[in-house]
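Take a look at the structure set out below.
Removed from the display is one protein chain of the complex; every other protein chain stays in position.
== chain A ==
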């Protein structure tokens, strides 16, 4: 694919911004996913000094979509009072939704559909809707949607009896086909790929230490915008990062998903509220308007694996695809950013990438994809420390890596994300001068 699309146009990352990421059911509890998205997009418009009529399209990603307004992107455009002509869509690809939104926007720009697009994603776990069982929904439909006469009500009661299984179900992150909770999948993968508890805890501690260092140094200041809560409190910084954690402290936590397991609350990503937005433009437009293009995608790939096997291994298949499409080898890549759903999952993916046997059997390649030097992996921490608002993570990673390429004067950054349903995503960002 190279750095330009078929039309000869190239989509570039101009800027990016996110809200602070905070623990679910804390400061952002009263801000739903739309409000969080508005906060990130508003901040981005201001930072980039963009007019309300300039944005042609919003592509948004989300996982827990509000039932009454699932097209979150359009609601953000309307709430921001952008030009009504600014069209919008909302995509969902589980935890890869944010990256999906960004690559869709890049594709649209490269096809000539638009010149200026905001892409990103948000999620508010605090506002997950509690679902009524379908039995209740079907039974109550005539009452709720039709005429609620006594006969209809009696009929509904009849359908509900016996009154078992009519309690609302607790939302949980379980696979629809297998019923497996994601943590169980990570636990299974750790066991099958022989990833120790100690290595997981060490990885998690490093994620926290690196994120804390980035915060302390002010590295995130250019990509995090403060958000005012409905109580009038201003939240300036990420709320989940623990500078004072250590392998020893993490080692004391109890495994959550299996009695003799290894996955704990400490080496998994927490439930998080937040949003992230990326500004993409055609290179021509960006230069004409005087913006400095930071990076462009040389390739991206989305893959699927059987959720019943190793649910979170997707990046191990998507990354080689992305490298092949861009004609690069892993050794040439300057920075690698992997979404940290679980330390176990990242370590499994790294093990697979480094395995010659895996390459031969699963990728049909003669040699391993390659080892990833810890020094260039998740240089400012990842989802374990920062948190993981599902739809926002991909856009956060794009922004951080685009900025990092410039800051370190590097050329390439590889992103990898695992997602529910056995999905995997990867993308290769290249700096533009």
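The rule we apply is simple: a contact is a pair of C-beta atoms (placed from the backbone, for glycine too) under 8 Å apart; a residue touches a chain by one contact, two chains touch by 3 or more; residues count from 1.
As a working rule, contacts and distances are computed from a predicted model.
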Per UniProt, the name of the complex member that is left out, chosen from "Amino acid ABC transporter membrane protein 2 (PAAT family)", "3-oxoacyl-ACP reductase", "Cytochrome bc1 complex cytochrome c subunit" or "CheY chemotaxis protein or a CheY-like REC (Receiver) domain": "3-oxoacyl-ACP reductase"
Selected from A:29, A:57, A:71 or A:193 as touching the chain missing from the view: A:193
Of A:306, A:332 or A:373, the residue in touch with the unshown chain: A:306
Absent chain, residues of chain A that touch it: 189, 192-194, 306, 308-310, 313, 348, 351, 355-358, 360-362
